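The structure follows.
A single protein chain has been removed from this complex, and every other one stays in its place.
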Amino acid sequence: MRLLPLGLFDKVKLGGTPMATNPNRWRTIDIVIASIIAVAFGVIFWAWGLLWNGPADAIPLPGRAVLYGMWLVPAVLGALIVRKPGAAFYTLTLASLVSVAIGTSWGWTLVVQGPLEALGAEVVFAAFAYKRYNLPTALLAGTAAGIVAAVYDAVVWYPETSWTSMRLPYIAITAVSALVIAGLGSVLLVRALAQTGVLDRFAAGRSRALV
Amino acid sequence: MTTFASPPVTNPSALLARRNPVAKLAAALLFSLPLLATLDPLTPAIALVVELTLLPLFGLRHAVLAKQVWPLLLAATGVLMTMVLFAADRSGTVLVGLGPFDVTTGVLNSALGLILRLFAIALPGVIVFATTDPTDLADALVQNAKAPARFAIGALAAFRLLPLLGAEWQMLTLARRARGVDTGVRGFPATAFALLVGALRRGTRLAVAMDARGFDSGVPRTYARRQVFTRADVALMAGAIGLAALILGTTITLGLFRSII
């Protein structure tokens, strides 16, 4: 029995010794850093949910979807830092699991929705053969995740609402929000993190001056 | 914030709380996911009754539950607002006349269905996570669900840092104050960024510490804490499917079931 689609990562492992230098094999540090990003964003999701259902209630839907992009950041951020197959998927899936564990207002259907959104971003990185981690790819991945998320919401959470005045605008606004917050936001965040030296063991963080 | 991250406040020896974490997780999914397909209020209402009846078997106190469930109330008001503003079908008797936003019995019926469904789906998840220790869950995922050990343990090690983040936040605020930087609303983004940087830095060291103790050595891992998957666990999962089928069956036979598509 297999509950989480984590099995994806089995295939990444090479048959031989673990020290085999397969560039796609996750190092311990890859796993831990992706997990920590996920845990941190699990908490941010929780806070964002309170914002969404609390103060932001003043902005009626679909307009409130401008905030949506935050829920997709870990997918892009995880991939930009780890740069391995499965990074987008693992990071966002775990982040949504963590947010479920600490209690969200959507209950734990996020266990289903998280991996679906994550696949949206993963597909984009896969389409570039896991070789491109630049701004355009990030924007595209963020948007893809946003569209998956919004379509899921439109079908599952907002059935019986009007397509023209609610569901289509909702999907469009979410996509733009994801492009800006998840796509652009992640690129900027990686840049800022690289400055602090915490990403020194990742390709994203090298190339600082010698001291 | 959560019972999952802090010591369980429940009675861990309760009949169903004792079950294998993976079985609990699977049972909760099997029970609640079919409910996603419904729009009528009756199906989730029956499910909720069933869930609340089973609650004592998980040894969960209602006070604990209430603490976990209150965010759902926020979401419920959101659903109500959305339906009033955007419901496509405004049939039925008009209760409050607001022109294009007429509140009709049809609108309220749909909203009620969605809200009840929200609770019915969320509750099993809340119950499972409140009665499950994260270490046990990771162990069971690896041993019984064949999740890759490195990822499950890595995630667990990161999850352990969660309660420490609060202490870290406090420490950062102190540090900034000691250095003459006032912390308030304006300092919030800087402190939050510093917290993320600190968490990642800890992660880097944690990874080294794990490697130092042979985490990535390629030797097949053994398990100090055995998680067993017994017949009772299978029964729990079968029971979940049975109950879900029974509930859907009831509303379908009564002709009250409305599907999402």
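As written, the chain order gives the labels A and B, with residue 1 at the start of each chain.
In the analysis below, a contact is a pair of C-beta atoms (placed from the backbone, for glycine too) under 8 Å apart; a residue touches a chain by one contact, two chains touch by 3 or more.
Note that contacts and distances are computed from a predicted model.
Enquirer: For the chain that is missing from this picture, which UniProt protein name fits: "MoxR family ATPase", "ABC transmembrane type-1 domain-containing protein", "Putative nitrate reductase" or "ABC transporter ATP-binding protein"?
Expert: Answer from the UniProt record of the missing subunit chain: "ABC transporter ATP-binding protein".
Enquirer: Decide which residue listed in B:18, B:61, B:146 or B:201 touches the omitted chain of the complex.
Expert: The missing chain is touched by B:201.
Enquirer: Have a look at B:97, B:180 or B:255 and name the one touching the chain we're not showing.
Expert: Checking each option in B:97, B:180 or B:255, the one touching the absent chain turns out to be B:180.
Enquirer: With respect to the chain omitted from the figure, which of B:97, B:189 or B:220 is a touching residue?
Expert: Counting the whole complex, the residue in contact with the absent chain is B:220.
Enquirer: If you put the missing chain back, which residues of chain A would it touch?
Expert: Looking at chain A, the ones touching the missing chain are residues 19, 27, 195-197, 200-201, 206, 208-211.
Enquirer: Need a quick check: the contact residues on chain B for the chain that isn't drawn.
Expert: On the chain B side, contact with the omitted chain comes from 7, 134-135, 156-157, 160, 163-164, 167, 171-172, 174-183, 194, 201-202, 205-206, 208-215, 217, 219-226.
Quick note on the criterion: only the chains that are shown with their structure count from here on.
Enquirer: Touching chain A in the complex: which residues of chain B?
Expert: Touching chain A from chain B are residues 1-2, 4-5, 22, 25-26, 28-29, 32-33, 36, 39, 68, 71-72, 74-75, 77-79, 81-83, 85-89, 110, 114, 118-119, 121-126, 129, 134, 141, 144-148, 150-152, 154-155, 157-159, 161-162, 165, 193, 195-197, 199-204, 206-208, 210-211, 215-218, 260.
Enquirer: Looking at the complex, which residues from chain A come into contact with chain B?
Expert: 1-4, 6-7, 9-10, 13, 17-19, 26-29, 31-33, 35-40, 42-43, 46, 49-50, 52-54, 57, 60-61, 90, 94, 98, 100-109, 111-112, 155-163, 165-166, 192-193, 196, 198-199, 201
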